[in-house]
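Note that one protein chain of the assembly has been removed; the remaining protein chains are unaltered in position.
== chain A ==
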Amino acid sequence: MRYVYKDLQVRHIPHTTQCTNRKVRWHNEDLMHITVHVWRNRKPPKRDMEDNNHDKSSRSWFKITVPCGRKYDKDWLLNSIQNHCSVPIKPVDFHYVKMQAQFFVQDYCTASALKNASYKIRGEQNQKIRILVNHSTEPHSVQNKLSPEQMEQLKLTVNKRYDVFQKALDLQSLRFDPNLVNHDIDMILNRRSCMTVTLKIIEENFPELLSLNLCSNKLYQLNGLSDIIHKAPKVKILNLSKNKLKSVWELDKIKGMKLDELWLEGNPLCNNFSDHSTYVSAIRNSFPKLLCLDGQHLPQSLNVEMKTPDIMKPCKESYKGSEHLKNLLMNFLQKYYWTYDFGDRQDLVFAYHDEACFSLAIPFIPEDPVPSSLSKYSKGSRNLKKCKDPVLRIQFLKHTKHDIVDFLSVLPKTRHDLNSFLVDVCLQTEKMLCFSVSGLFSEVEGVHQPHVCTFTQTFIAIPANNSSLCIVNEQLSVNDGGPNKTQNSSTPVPTSLSSSKPTLSEEQENMVQAFAIQSGMKREWSLKCLEDNEWNYTIAGQVFTILKAEGTIPEEAFKQSP
């Protein structure tokens, strides 16, 4: 259907002769929306009589509709439309009607440019955006434009109602303000045009507005108020009481406001809720940071504030499985690392499956390709970022259990710090268990200063017949703890020591004190040593002497000599 350039005074459609002042819409999937205004027994609007003498193009307004326009961000939508049109578009009265976005443009060229842009813009899911163009009457904002004198009067009235000290504007029952009534200005704030004009005055004169009172203005929708977010962004107190708001959905339109206080009593929407708390939580959905509703202080919701720092705070361990699993893992790990540190690594062959895989990797930093501290590990390192040759990649992956233990046997001797271990159970099924161990170990081979490294070892194991685990995949990644970080590396240890402090018997207390004096270690360390050796004083002493000779006990364990 092409544009029909006619005066839209009266249209006679046979089946609609009965209705007065009603808009009739035909919906037709592939054709445009047709909006028909029918007037009967009513004089045509003033503009037709005035505009007869004007140029045709100046008075024709077109309504542009974008179906599903509410989905898109307003600025993005208008920019995209502008990009596809050769003429500058000056949208007037942009607003939403249900899911559609609508605005008006004034002349024929713009309208036809917009019609051509239909189906050319693509939205997020790559769907084409339709633009529908229709004739229309003047938009309300143009129709109800106030004369300059009226504007002045309105400004004066609003100024009178403004409290400078509190930065509060009281627009209660604005329509019935004597000044306005005397000058025949009808400020029905429900009307978009009136609201827009008021907001414009606020924007120009009181941009720092903190409190706005719109009580008793018979507002039944807040479409026009949504602009307040841009025009008076600092408003913290909003009074919408004694209006005609029917649903909380209206509040969604002003969701962007950062309100501290909100008044809604006296609106029909308050009766929608069965009790006060549902009402409060519904309002809170739109304004999560609200402090005061209808004069009542609201308890601060903790979860909103606490969540973000919580996320960044790591948990110690994540044993969310059964006790049985926990014990199984503990036993397995203790046995494994004891054999690795103190026993013959060839014995580890019992822990592995025949066709197990093992690989070792150290980080690859281009600036420092082979850090000296990790040189012993770099030869066998299978870091895919560094090792690109497919043959080498296969070679470095140790495949059978014998290959694996042979490789492990040549790695440097270590002492793992079991207290530093953090175990995460990544995945657990009936057939397998995947877990990852992070912690510290120190190299004890021929270095006078024990060198601390951090490691993460990921295991995939299947259940073995003797209620133990059989490793099918293992990956070890080693990183540098750093020489000057030895101090730091011991700090986690005392905390875990102090947390496990059961009540001691007197005898045990005496033993601890004696041990502390004899060894020169601090109380917690002496306690730990004795505990580990089952409170056997002699053996504890022997173990202590051995470890001290090896130099593996960090300095912190010893009391500072005065």
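Side notes on the structure shown:
Assume a residue touches a chain if its C-beta (ideal position, glycine included) is under 8 Å from a C-beta of that chain, and two chains touch if they have at least 3 such contacts; residues count from 1.
Heads up, the rule we're going with is that contacts and distances are computed from a predicted model.
Per the UniProt record, the absent chain's protein name among "DNA repair protein REV1", "NTF2-related export protein 2-like isoform X1", "AP-1 complex subunit gamma" or "Sorting nexin" is "NTF2-related export protein 2-like isoform X1".
Touching the chain that is not shown, out of A:125, A:147, A:182 or A:538: A:125 (per the contact rule at the top). Check A:361, A:408 or A:527 against the missing chain and you find that the one touching it is A:361. Of A:134, A:458, A:508 or A:533, it is A:458 that touches the chain left out of the display. Screening A:399, A:523 or A:548 for touch with the missing chain picks out A:399. For chain A, the residues in touch with the chain missing from this view are 29-30, 73, 75-76, 79-80, 83, 121-122, 124-128, 307-308, 311-318, 320, 353, 355-357, 359, 361-365, 382-385, 390, 393-394, 397, 399, 420, 422, 424-427, 429, 431-432, 434, 436, 438, 440, 454, 456, 458, 460-462, 472-473, 475, 477, 479-482, 485, 488-489, 492.
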